[in-house]
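One chain of protein is taken out of this complex; the other chains stay put.
Moving on to subunit A:
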Amino acid sequence: MTSLAFFVLLLACVVGYWINRRGAQAIRADGQRLHSLASYHGLFSALMILVPVLTLILLWLVLQGPVIDRLTMAALPEGALDGLDSGGLQLVLAEIKSISRGQIFGTPEDWKIAAAEHHVALKARSSALMLGAVIALAAAIMLFARSRVGAEFRARQGVERIVSGLMIFCSTVAIFTTVGIVAALVFETGKFLSLVPLREFLFGLNWEPQIPIREDQIAASGAFGWVPVMLGTLVITVVALTFAVPVGLLSAIYLNEFAPQRLRSVAKPILEILAGVPTVVYGFFAILVVAPAIRSLGTSLGIDVSPNTALAAGSVMGVMLIPFISSFADDALSAVPRALRDGALALGATRAETMLNVLFPAALPGIVGGILLAVSRAIGETMIVVMAAGLIAKLTVNPLDSVTTVTVQIVTLLIGDTSFDNPKTLAAFALGMMLFLVTLVINIFALRIVRKYREAYD
């Protein structure tokens, strides 16, 4: 039914285009001068149909689900839902829906089967109604557009207005996305904070996001203090940067100042390959190669290394960050005005001295900006740590130990079936909120440094 509606829409656009164009051509054949080209008359009709009808279809598809659910639940017999909380209601609804799809488990009550039939009927009616509405609306607009065709009608201006509107809409999608992210995070975090006090979340030293199954269970309460999780993230980030910053900076310095042109043109794309490898691949690399290597090295040195040590995840993340830092540093070094370099060389400085004493300090703000962006990358990086880092939050700064990160916790809390009313699920959103805020602040700060510095030399 839905694809039929889209087909009707497409057909209506083509037909509208064709009718209007024919109409305009007929006027021109009569010897009158058209204001706009005939094809603009056609486009006018097609766009006039496309925009409202597409909006109608999309709105209908989004809204029909909740409306049908509500109608189904309202039509249930009296007393069937007595004594059920919101979770119970959800379960009943899910069962009815799965029956309506033909997946029947066990022997459901008769009223549930009746409700499922009602649900199917409502769905069919909704689809039919939508198709009818689409056809009616498309036909009405087509007639309206056809009535506008005339020698004086400014079809091009009409088309251009619609196209402008569409383009403005496109550029606001980015804003909608940001608003969506913020709204989702704020909403769910708000629910979380109504269950767990903010003080405990921000300053608590324990992160044990279990929810009790029985009342009298040991450690029944669960603890939601994000400090150990944040500390783990920091440990891994520091490990990653201690690896990535020297390697990235030195390769940028070498490629920028010393490397022959040929090596540079080969080496830069190869470094970029490291940036293009998906992070899930790095994660697998960490558990397949790096973690066992570190562990056997530790054993041969007599050091006790945890199987999912922060060192493995951190160093692999460092490999991922090398091209990031080196390309930022390279850009920053290239942006230093030639006069500074020439001046230093003319004073008799060697190229190494020019680089270390003149170019590098001059490029430092740009480099720091790049490193900050790398920090925000490392904090937000998910797959490497999900696969290679630990799950249990420990208050430790030892990189040989197993630590967990914000992103690992988000993913493990939300993998599998989720409902939106327990602190365990909502905690993931609270962590997401913190992650979003921290990376946002770092990004804004870094971009500001980079931009300010660029302006200074331009």
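FYI, a residue touches a chain if its C-beta (ideal position, glycine included) is under 8 Å from a C-beta of that chain, and two chains touch if they have at least 3 such contacts; residues count from 1.
As a working rule, contacts and distances are computed from a predicted model.
S.K.: Pick, from "Histidine kinase/HSP90-like ATPase domain-containing protein", "Ferredoxin", "ABC transporter ATP-binding protein" or "Phosphate transport system permease protein PstA", the protein name that UniProt gives for the chain of this complex that is not shown.
M.R.: "Phosphate transport system permease protein PstA"
S.K.: Give the residue, chosen from A:Val289, A:Ile303 or A:Ile392, that touches the chain omitted from the document.
M.R.: Residue touching the absent chain, from the options given: A:Val289.
S.K.: Among A:Ala29, A:Val62 or A:Ala339, which residue is in contact with the omitted chain in the full complex?
M.R.: For the chain that is not drawn, the touching residue is A:Val62.
S.K.: Would you indicate which residue among A:Ala184, A:Leu297 or A:Leu391 is in contact with the undisplayed chain?
M.R.: Of the listed residues, the one touching the omitted chain is A:Ala184.
S.K.: Given that one chain is not shown, which residue among A:Ile273, A:Leu301 or A:Ala339 touches it?
M.R.: Missing-chain contact among the listed residues: A:Ile273.
S.K.: Which listed residue, A:Ala116, A:Val305 or A:Ile410, touches the chain dropped from view?
M.R.: Residue touching the absent chain, from the options given: A:Ile410.
S.K.: Who touches the missing chain here, A:Thr55, A:Ser147 or A:Thr172?
M.R.: A:Thr172
S.K.: So that we can see where the missing chain sits, which residues of subunit A does it touch?
M.R.: Against the left-out chain, subunit A lists 62, 65-66, 69, 156, 160, 163-164, 166-175, 177-178, 180-181, 183-185, 187-188, 246-251, 253-255, 258-259, 267, 270-271, 273-274, 276-285, 287-289, 319, 322-323, 326, 347-353, 355-356, 373, 376, 379-383, 386-387, 407, 410-411, 414-415, 418, 420, 428-429, 432, 435-436, 439-440, 443-444, 447.
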